[in-house]
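Only one protein chain is missing from this complex, and each of the others stays in its spot.
Right after this comes subunit A.
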Amino acid sequence: MIQLKQIKKSFGRHQVLKGIDLQVEKGQVVAILGPSGSGKTTLLRCINFLERPSDGEIEIGGITVQCKRPSKSDIHTLRKQSAMVFQQYNLFRHKTALENVMEGLVVVQKIPKEEARERSIALLKKVGLENKLDAYPSQLSGGQQQRVGIARALALNPKVILLDEPTSSLDPELVGEVLSVIRKIAKEGITMIIVTHEMAFAQDVASHIIFMDDGVVVEQGSPVELFNSPKEERTRQFLKRYTPDGVYSI
């Protein structure tokens, strides 16, 4: 359903993505692991053209875009196929939780306000925030903000949700609530690509793991294959840095 072919991206002379191929099936949860600076964020941002890839081809749900010369409408159509959950939440600060979730439905999908409202309330309920509908982001904890971010992404009913380290800005005691929401929506069969440093979580939730380093996919496979018998030395080195109690050095 999602296919990336030879995605390349350079910032100036620095090539950050060196030809990434990736395939994701409907309902799959793909976790991307890799050291800091390996290009994980850039890859996710290329999938919705927040970053314009220098070369390659992106296909999501039947929409194909050649990255070299994309038209404005290509980019627009492609963006509507996916939704993103950001490391820094990026909620609209002047809108309440409910308005944040409704915004895309009303403005982009042109759904009548009442209907959008009902759907958004249902989604906020799903992420456990039914009593925070009218709270502004500044009145919410990081964990709550990120759950609004997830509801906002779900609202758009996208083909795939892209999550970039959704828990790394959170205080440790708030990580659990966000992970459990992600776990819940993964069980509902929503397709996700998630960049994370939570190894146990990736092992548990992902159906497919990708290990990236220095702008290339070094190794990929099922969680069992990748965690228990990694083939590449670089993968082994990376996994070793994550001590059993989950403390890591990145």
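Keep this in mind: a residue touches a chain if its C-beta (ideal position, glycine included) is under 8 Å from a C-beta of that chain, and two chains touch if they have at least 3 such contacts; residues count from 1.
Quick note on the criterion: contacts and distances are computed from a predicted model.
Here one chain is missing from view; checked against "Acetolactate synthase", "Amino acid ABC transporter permease", "Fe-S cluster assembly ATPase SufC" or "Cytochrome c oxidase subunit 3", UniProt names that protein "Amino acid ABC transporter permease". The residue from A:V16, A:L98 or A:L156 that touches the chain not shown here is A:L156. For the options A:R79, A:R119 or A:K184, the residue in contact with the chain missing from this view is A:R79.
Touch with the chain that is not drawn comes from one residue among A:Q3, A:S71, A:Q139 or A:S180, which is A:Q139. Against the chain not shown here, subunit A presents residues 48, 50, 76, 79-80, 82-84, 86, 88, 90-95, 103-104, 107-109, 136-139, 152, 156.
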